[in-house]
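Before I ask anything, here is the structure I am working with.
A single protein chain has been removed from this complex, and every other one stays in its place.
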Amino acid sequence: MSPTPPMSPTQPTSTTVDLDVWEIVIGLEVHTELATATKLFSSAPNHFGGEANTNIDPLTLGLPGSLPVLNEQAVELAIRVGLALNCTVQRSTFARKNYFYPDQSKNYQISQFDLPINVDGSLELPDGKVVGIERAHLEEDTGKTTHVGGGGRIHDAQHSLVDYNRAGVPLLEIVGRPDLRSADEARAYVSELRSVLVAVGASDGKMEEGSLRVDCNVSVRRRGEEEFGTRCEIKNINSLRSLGRAVDYEAARQVDLITAGDRVEQQTRHWNEDEGRTTLLRSKEGSDDYRYFPEPDLVVLDPGSEWIERVRAELPMLPADRRHRLVEQCGAGVEQAALVVERGLDELCLAAVAAGADATRTLTHAEHNLSDGRSVELDPGSFAALVKMELDGSLSATQAKTVLAELVAHGGDPTEIAAVHGFEAMDSSELDGLIDALISNHPDEWQRFCDGDGKVTGFFVGQVMKATQGKADGKVVTGLLRDRAG
Amino acid sequence: MSERITTDDVAKVAKLARLRLRPDELTRFTEQLDAVLDHAEDLQTLDLDDLEPLAHPAELSNVLRADRVGALLDRDEVLASAPQAENGRYRVPPVLGEAP
Partner (left out) sequence: MTAGDAISIAASVRSGERSATDVLEEHLARIAEREPELHAFNLLTEEHARAAATAVDERVASGDDPGPLAGVPVAIKDNICTRGVATTCSSRILEGWKPPYDATVVERLAAAGAVMVGKTNLDEFAMGSSTENSAFGPTRNPVDPTRVPGGSSGGSAAAVAAGFAPVSLGSDTGGSIRQPAALCGVVGVKPTYGTVSRLGLVAFGSSLDQVGPFAATVADAALVSEVIGGHDPGDSTSIAAGFPDVSSRLGDGVAGLRVGVVTELTGEGTTPDVAARVRAAADALADAGATVEEISLPSVRYGLSAYYLVATAEASSNLARYDGVRYGLRVEAPTTGEMMELTRTEGFGDEVKRRIMLGTYALSAGYYDAFYNKALKVRRLLRNEFDAAYRSVDVLVSPTSPTTAFPLGARSDDPMTMYLSDVCTIVSNLVGHPAMSVPYGEGDNDMPVGVQLMAPALGEPTMFRVAAELERSLR
């Protein structure tokens, strides 16, 4: 391992790239830990982060004479993800990737190289964009090296300590094609991928805890150019926010280099969250020679159509399909559908609509009034009843919101909740009286209303609401005012 | 000498394999490896285009293990035979550079 070269002297001067001139090209490699009980090739628990070196067995430590045997459940989860990403699940083999590093107990990583289990897939983002997936292959994780002394910085460490609990944990590396064009798209891609992984039960999707690790390849090119620019790979991205910042920083750095007449060198760079910049880890030119070759301790993995079709039949509905369903069955907007599905409220909305609730009003509530995580527990029948009460005028919009919040927090019957709050349908004669009084007390405002000045509508509605303590329905009030104005 | 492999090649290979060679060893190993590679030249005369590589004599497939936790090693016992350990971890000198 050669010492890490000093940081690049060239720092970007701008933080935003002129997107009329430049195009950012992003390809993501996402490693996800698979939610199995044991490691990829041995029966030690797939659990780490606790007491060091407790989940170890001979293979985890790379002891002489130990041998790997593939975990069936890891394959099952890999197939689930592959199918969820529209991949072809194929006959695959394992290979050894050889490199020396102390947290790699055998000094080679068992991975899939020329024949990965999943190839040629795609992922549809909420806005409808389809991103290519090159492959999604199985491999083992490494242990963890802690650098001691020198403030934990690798270069100043006095010594290092190695914990192998994580060594051998199953990973699926999902390699996306360079189809992304902005930080927003990159974030949307990871977010969508995470939803898919969670939906199929492959991963808990916790990026901050390292269950989902993102390596980001960024290059820039002038708009209209056919060739991709030289890319840099950014590591240590631990959140969606970091991903966006890192992409923007790195793109700006590369544009600055090119603008200054320099060229972008192919590098691996480290995202530093605190400093908000990427720094050079190593140059890829003359990079390590991993000497991949077929892993002789393992045999061919060929799941076959029976296994694959069984998994396919058992797949849950995926986020993209759920969005489409909401659009088709409830007339949801694209963004609305994305939000509702992300909150996991689509089943609730569909059930409420099936129980007779108005689709538009139901979705509006899901979008604006159901951000509480407990909303998924809401009883669809009660939700439907509430929407109906609102629509038949028994509750005002404001009242409906209050009742809904209560339903989410405590459950119950919307009619009873409304009664407890004293929410009743306003007698229209009561409203008529109120409005007549307001008109006579505010002749100037009334004249402006009659002249078509919409701004005073709010004044009258507000006054009615104040007088009725919110019981009146704003829409009904507006209607009555219009009636009077003729 | 046919020079199928040079001292530079051997030096590079030794570095990849984490071996350190003295200058006399470098010369000697280069000569010896060259002799082996010279013998291996016979393979270059064969027409092997139509043959599938045989990486493994067993040619088995789908050997799988149920996802059940098995026996673990005792940490203290294992660390007792480690060259150096500290707080339940393997202790090594400073590591320069990140893993690839």
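Read from first to last, the chains carry the letters A and B; within each, the first residue is number 1.
Convention: a contact is a pair of C-beta atoms (placed from the backbone, for glycine too) under 8 Å apart; a residue touches a chain by one contact, two chains touch by 3 or more.
Computed from a predicted model, the values in this text were never measured in an experiment.
Of A:Leu61, A:Ile174 or A:Ile439, it is A:Leu61 that touches the chain left out of the display.
Only one of A:Trp22, A:Tyr108, A:Tyr189 or A:Phe449 touches the absent chain when the whole complex is considered: A:Tyr108. Residues touching the missing chain, restricted to chain B, are 5, 9-10, 12-14, 16-21, 29, 32-33, 35-37, 39-40, 42-44, 46, 48, 51-58, 60, 63, 65, 73-74, 77-78, 81-84, 90, 92-97 (touch as defined at the top).
The chain not displayed touches chain A at residues 1, 58, 61-70, 96, 98, 100, 102, 105-108, 160, 162, 289, 291-293, 296-299.
Following the convention adopted for this analysis, only the chains that are shown with their structure count from here on.
Residue ranges of chain B in contact with chain A, taken from their complex: 16, 18, 55-56, 58-73, 75, 78-79, 86-100.
Across the complex, chain B is touched by residues 1-4, 36-38, 42-45, 51-58, 61, 69-75, 91, 99-104, 142, 145-147, 154-155, 157-164, 235, 270, 281-282, 288-291, 293-294, 296, 298-304 of chain A.
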